[in-house]
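Of the protein chains in this complex, one is absent; all others appear in place.
Labels run A, B, C, D and E following the written order; every chain starts at residue 1.
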Amino acid sequence: MGIRKLISEDGLRIDGRRLDEIRPIRFKIGVLKNADGSAYVEWGKTKILVGVYGPREAHPKHLAVPDRCIVQARYHMAPFSVEERKSPAPSRREIELSKVIREALEPAIFVEMFPRTTIDIFAEVLQADGSTRCATISAASLALADAGIPMRDLVSSIAVAKVEDQIVLDVKDEEDKHGSADMPIAIMPSKNVITLIQMDGMLTYEEFKKAFELAKKGCMEVYKKQRETLESYFKEIKVGLENV
Amino acid sequence: MGIRKLISEDGLRIDGRRLDEIRPIRFKIGVLKNADGSAYVEWGKTKILVGVYGPREAHPKHLAVPDRCIVQARYHMAPFSVEERKSPAPSRREIELSKVIREALEPAIFVEMFPRTTIDIFAEVLQADGSTRCATISAASLALADAGIPMRDLVSSIAVAKVEDQIVLDVKDEEDKHGSADMPIAIMPSKNVITLIQMDGMLTYEEFKKAFELAKKGCMEVYKKQRETLESYFKEIKVGLENV
Amino acid sequence: MGIRKLISEDGLRIDGRRLDEIRPIRFKIGVLKNADGSAYVEWGKTKILVGVYGPREAHPKHLAVPDRCIVQARYHMAPFSVEERKSPAPSRREIELSKVIREALEPAIFVEMFPRTTIDIFAEVLQADGSTRCATISAASLALADAGIPMRDLVSSIAVAKVEDQIVLDVKDEEDKHGSADMPIAIMPSKNVITLIQMDGMLTYEEFKKAFELAKKGCMEVYKKQRETLESYFKEIKVGLENV
Amino acid sequence: MSNIVPSIKKRHIMALAESGKRIDGRGLTDMRKLEIRTNVLDKAEGSATVKLGDTYVIAGIKFEIGDPFPDIPNEGVISVNAEFLPLASPTFESGPPDERAIELARIVDRAFRGAKMINTQRLCIIPGKKVWIVWVDIFILDHCGNLIDASALASLCALMTTKMPRTEVIENEVKVLNEYVPLPISNLPITITLAKIGDKLFVDPSLDEEEVMDCRISVAFVEKNGQEHICAMQKGGPGILTPEELMRAVEIAKVKSQELRKIVLSGGE
Amino acid sequence: MSNIVPSIKKRHIMALAESGKRIDGRGLTDMRKLEIRTNVLDKAEGSATVKLGDTYVIAGIKFEIGDPFPDIPNEGVISVNAEFLPLASPTFESGPPDERAIELARIVDRAFRGAKMINTQRLCIIPGKKVWIVWVDIFILDHCGNLIDASALASLCALMTTKMPRTEVIENEVKVLNEYVPLPISNLPITITLAKIGDKLFVDPSLDEEEVMDCRISVAFVEKNGQEHICAMQKGGPGILTPEELMRAVEIAKVKSQELRKIVLSGGE
Partner (left out) sequence: MSNIVPSIKKRHIMALAESGKRIDGRGLTDMRKLEIRTNVLDKAEGSATVKLGDTYVIAGIKFEIGDPFPDIPNEGVISVNAEFLPLASPTFESGPPDERAIELARIVDRAFRGAKMINTQRLCIIPGKKVWIVWVDIFILDHCGNLIDASALASLCALMTTKMPRTEVIENEVKVLNEYVPLPISNLPITITLAKIGDKLFVDPSLDEEEVMDCRISVAFVEKNGQEHICAMQKGGPGILTPEELMRAVEIAKVKSQELRKIVLSGGE
């Protein structure tokens, strides 16, 4: 662990970004044939594929509840997505992230509209370079939209971190490893409400407030990209339909 | 493994007890809020908590039988209950003990009174210093009584062992490790019937008979403590009710 | 791994067989009391026991399908069946072989005759010396016949291999280990149809055709033994009935 | 499963909260009665029970010699595990930890890590080869709400009273001595969980409150260099928080964690 | 699942027993026909099949080099496992051993241990480092009652005929030689199981008897220094035994185990 500086004297990070700059993010919608909805995201070097099935009959049946649909999420990392091969069996980390991802997306879904059904969100991390949970949440809301599931809003997510005593936006692996705090959040941007917040590290109350504001700003940028992708996707579909 | 004598020349054991003397035993009833019945026992340094749920609807349902309730028992050791940390996954020993504990308690329960239900007995060994199965059985009958489950009698249990060629009552860990035979039994004292007997080691028929008689005597002492605890517990409850 | 010749100059193999000669095969039918049908085979040093249950009610029930019975097969190796003790948990190899064995036997069964039921085929390899899947399939068809399950034909199976550039019939362990290709097949002899074929190694198209013809010839020999065993078994039963 | 009973209960809880009250008589920011007992076991190197109202949790500490992680070869390992025992609630089942138990253990673990509470370098025995693994096993004995805070507290108190075996290394063989030193602990993170029901926040939610809550937010504070720092945070449950609610929760947690830390430092109760 | 058939069967069995008879014609203390075959496999270092009536069991022995337990560093390890194969009974399912299979293996194991049958010190290869693990795998092939006695007997006979590979240790590397010595066995424990139905005891219960029994009691005897010793005992099933029944069972088991040991020593049948 050499003592490499993660932030240069002129305030640039190892990949040349400013402190409040996000990495290049590219969403793609409708990438799978079988899934009812799907999306793919490249978020810096992070690459994730999300497929959504549902609303569909609960399986096993005892999962069904009479007044709403059950949302299920599985966050899973491919063995080849990280430096050291990861066993394909779900780790404790993956099980926890599956839970918080589900709880970040569920508030956006009109679950009462589909009693006795399930909506299943499956995310595969093909390459991990930080912010995989945020990228998963952001891509999954596009996949949910692609599946035609009525939503209150998209969910947009990003992480902020404290690196060398500065609050920075959207950390990648190397920054994360040597950072002293990490805070992913997810919001429904047009509602200004939080659906996910986690944190570990050390932040004073002032740092926390600053970090939170920076994260919100980042989420708005993600939101913009999500909407642009959605719009051009549905435009394409519409054009396609007109050509029929 | 030094050659330490486990029994002194004047017939006293490493903790000062006589050969036929049991360790201090303290039962406590009604220690948990959620469980339908519960009991805690300190038996020398052995510490066990037992919770009982039921009679309740069988879950999964296919367990239910039409003419009686199903009794289930789980004996489990906490990782920190022993010298070397134990994995929390159930070992083969715990699975076997769960079975013999269930079979030691079931004869005391009027199972025909609650068709299609289950009674679940959960025992957690918080600290193990010998006789954990006997302590579990003895505490579980109090927890069953606390749950209001009609019983033919309490079940009282204790172990005898052969240590340095002598038959001794209620062995603790160190004696057990260097003993040459171990025999736990459980009885319904007022019926004079056996509900559990296991043995391993080497006993002649005469030693076996002597050991069995000593064990019965020990069970009667346990029974006395169980009844005293029950009486003062129900007295307390009664007093509590009168004060309402 | 010395350089031992597996085929002598006069065309004999390490156990003295000719290239196209099968090992001594002995089938026995009706060897188990509980199973609806059973068979035991000694095939060289390979020893396998097969038990069949069914047609019986599907368990769990959701397995049942309305227009035919479900055939299930389990191929399992005893820990002591091989040189190095094998864990009793099913290996990937055992799971694959269970599938191909099922698919080799199912075409022979009139599955439409028993809707909503299952037929379960359980094979235990007690000693493995090559050709265990072929021996299992061949013995299982006798066990199915013993269970009175209507079949289009018996299934007969054998493996051919390329050893030191020659195509040989019915390889044993040592030959298999140093062989350069292995091809088990199963056929319904009176129908001249293939129900199993697998291969790995390297064969030219000509070698493949030669190997296939040799394998068919081998299957016919197995078939003959199967039929002889069946005939004398049913004769015995008939004799037994006449003596009643 | 009808939702009528919970929705009546929820309306009742919300109505009471309008006047700052709760169904068990507490104010919105009051914790339940707390009882901490430490060193309750002889065979564990550290142990504590926590009763928070009727919620009952035990934590036990065991040491084991093991291999370090390749990327931090000179540091010991802290492993936090939680078991939701079937005797603790009719909703718990036997079996390996489910997502609730895993989440709880990881929240507790992150607060310790975030606070740099344990000096893991002092748990190294032979650099790059042998280190202490410290097992923190949390057992839920009675589930009456707010398992996170009770578990974090029980683990903290168990670790604070933990005695670490000394070792001697002779020719790469580790010998465990019959001598003990305290575990190298410095900062004490305290986790405070609040339930959100309607637009109100409830400190230390009871089981009744958890059953009807929209979501919960847990915030851990630690004091370092005379200043309070947030060292872990986690929202749970399928509801939402407004930014204002989040800020309010953090402020309440700051106050309550200081109160609680005083109790811990004074030896419980 | 009606209980009418078993209860009729039970009354029939009890009525017959009044005159000392059983539904398969045996007397109450008669065992079923026994066939023992040893060395039935080439790839196992020891093996035996036992047929007890229609109950059919095979035991196979394999050796593996492994680490000793830390508390007995100079002793090899005996590991007894039982598999209730699904081909043996419509009531057995595939999957890891359930409580019945685990209990059976542990009863067999305890009799060996109690009798100090195998000199485990002679299984040590490099003290504290490498020992032989002796795997005793019991496979139930046909379940027609009294699996415990058949399994104990098959395991015993397999071990008696087991050849142990010799080893050579050169600079801490173990080389397994192609030479064999017998397993160091001295005392031969014999387990006898009795079913209690009503107030009668039935030696070597059949499946019919097991289905209606109140409970069973297994007693293993071993001869040491010319004297019979009890070396293992286990009650199974949810019924009760009176002290008199227990004593009677022990006395019967003593007689029957001596008979059976003679058969084993004379080479079976």
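Just so it is clear, a residue touches a chain if its C-beta (ideal position, glycine included) is under 8 Å from a C-beta of that chain, and two chains touch if they have at least 3 such contacts.
Predicted, not measured: the structure shown is a model, and the values here were computed from it.
Who does the absent chain touch among those shown?
A, C
Of the residues A:Lys5, A:Lys33 or A:Lys61, which one touches the chain left out of the display?
Hidden-chain contact among the options goes to A:Lys33.
At which residues does subunit A meet the chain that is not included here?
Residues 32-35, 38, 45, 47, 49-51, 53, 56, 74, 76, 78-85, 88-89, 120, 122-124, 126-129 of subunit A touch the chain that is not shown.
Contacts of subunit C with the missing chain: which residues?
Those residues of subunit C that touch the unshown chain are 1, 65-67, 71, 92-93, 95-96, 98-100, 102-103, 106-107, 181, 183, 188, 191-205, 208-209, 212, 216.
In this section, only the chains that are shown with their structure count from here on.
Strictly by the touch rule at the top, which chains does subunit B share as contacts with subunit E?
Chains touching both subunit B and subunit E: none.
Which rotation angle, from 0 to 180°, best lines up the CA atoms of subunit D with subunit E, given as a multiple of 5?
My answer is 120 degrees for the C-alpha fit.
Distance-wise, how many Å sit between the C-alpha centres of subunit A and subunit C, to the nearest whole number?
Going by mean C-alpha positions, subunit A sits 52 Å from subunit C.
Roughly how many whole angstrom separate the Cα centroids of subunit C and subunit D?
The separation of the two C-alpha centroids amounts to 58 Å.
If you average the CA atoms of subunit C and of subunit E, how far apart do the two points sit, in angstrom?
So the centre of subunit C lies 32 Å away from the centre of subunit E.
Give the residues of subunit A that touch two or more other chains, as numbers and ranges in rising order.
Residues: none.
Please list all residues of subunit D that touch 2 or more other chains.
Expected reply: no residues.
Report the complete set of touching chain pairs.
Here the touching pairs of chains are A-D, B-D, B-E, C-E.
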